[in-house]
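Excluded from the complex is one protein chain; the other protein chains are retained at their positions.
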Amino acid sequence: MGSPFSMNGGACVAMVGKDCVGIACDLRLGMQALTVSNNFPKIFGINDSVYLGLTGLATDVATVSDLFRFKVNMYRLREERNISPDTFANLVSTSLYERRFGPYFVSPVVAGINQTSGKPFICGFDSIGCIDFAKDFIVSGTASDQLFGMCEGLYEPDLGPDELFETLSQALLSAVDRDALSGWGAHVYIIEKDKVTKRLLKGRQD
Amino acid sequence: MEVLLGITGKDYVIIASSKAAMRGPTVLKATDNKTRNLNKNSVMAYSGESGDTVQFAELIQANVQLYSMRNGVALSPPAVSSFVRSELAKSIRSKRPYNVNLLLGGVDPKTGEPSLHWLDYLGTEAKIPYAAHGYAQYYCLSLLDKHHHPDIDLARGLTILRMCSDELKRRLPIDSKGLYVKIVSKEGIKEHVFEDEGQVLPA
């Protein structure tokens, strides 16, 4: 059966721009080589300025996204405000570490803008919650090697929202085309201080 | 070689399951019904390890009905699917998980929107326009890729189902003894007599 992380396939990437961040994922859901669905998004809205990307075992992607929807709703009810991306990152970390010896097989990515400081924020995690804070980009999923190569080659700091969208999209599309377990279209979110643009990319359908 | 098939159309969902109950290469029964009606507007078809399937199906059926009794409203198909998924996700990390794969078809009683959910024993869930479990995936999904369209009428849906059934007869080494077919529409669940049209031979 192989590793639980590569049973269903999928890819996710986040990038920082100038006063904006972007996060993108592919849409494939498979069982090993068989594609079951070509409309399985892996990015979940936490609130208007925080997004969570989850790759890995599809059942855990659903479980973990539901878990955070619940936790973030409880936070909003208690605090009467939206959770900031950095606080949410710590919530993700501690929640995953609770399952230290029986982890969820997911590699999460968080992207957002801190509404109080206006600062862009991205970070990634391993399956037991170790945070990877990055200034530039975060990748995850079965196409992570390809994404590292693409991002390292295409990324430059301080891109505007439109340039960031182009860079992010090109990085994701070219990366998933070299991975048999990812692809079949993509979702790209560009998050600015008071605007979020979600785009659907068709991509190669094979 | 249990077969589960699901096809959505304009305002309906077809759920089909093979009639053969098998144990290894032996066919024990030719009238095995692998479907359960969960409420007036959703059907579940199941396959997997023999003891687990019926146990799990009845657990789900009872709980969906209990919910309706307690709250006075029927669960919508996506809500049922979400509930079933969470049960499977809980089960997979338990001491002895249920080994059951499911298709869940339903039509929203208010909007009339058809929906079909594919679930496996891990708790993987996907809402898709057409679905299959078991070997049927390898033989039928390509056919459905070619012929399916979101707003096909019932007659067309049944024609496509016939094409799938023919392909299975043509390619599978063991006969699945025909299909039980249920059609869910806004009016409710209707059993459809899917006549066996005899042998289909490969070219």
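Note that the chains are named A and B in the order they appear, and that numbering of residues resets to 1 at the start of each chain.
What we mean here is this: a residue touches a chain if its C-beta (ideal position, glycine included) is under 8 Å from a C-beta of that chain, and two chains touch if they have at least 3 such contacts.
Here is the rule we go by: contacts and distances are computed from a predicted model.
Comparing "Skp1-related protein", "Proteasome subunit beta type-1", "Cytochrome b-c1 complex subunit Rieske, mitochondrial" or "GTP-binding protein" against the UniProt entry of the hidden chain yields the protein name "Proteasome subunit beta type-1". Seen in the complete assembly, the chain not on display touches A. Check A:72, A:175 or A:190 against the missing chain and you find that the one touching it is A:175. The residue touching the chain not shown here, chosen from A:150, A:164 or A:190, is A:150.
Touching residues on subunit A toward the chain that is not drawn are 145-146, 148-150, 152-154, 169-170, 173-175, 177-178, 202-203.
Here is the rule we use: only the chains that are shown with their structure count from here on.
Centre to centre, using the average C-alpha position, subunit A and subunit B are separated by 32 Å.
The touching residues of subunit A, when paired with subunit B in their complex, are 8, 29, 31, 34, 36-37, 39-40, 57-59, 62-63, 66, 102. Remark: subunit B residues 85-86, 88-89, 92-93, 118, 120, 122-128, 131, 137-138, 141 touch subunit A in the complex.
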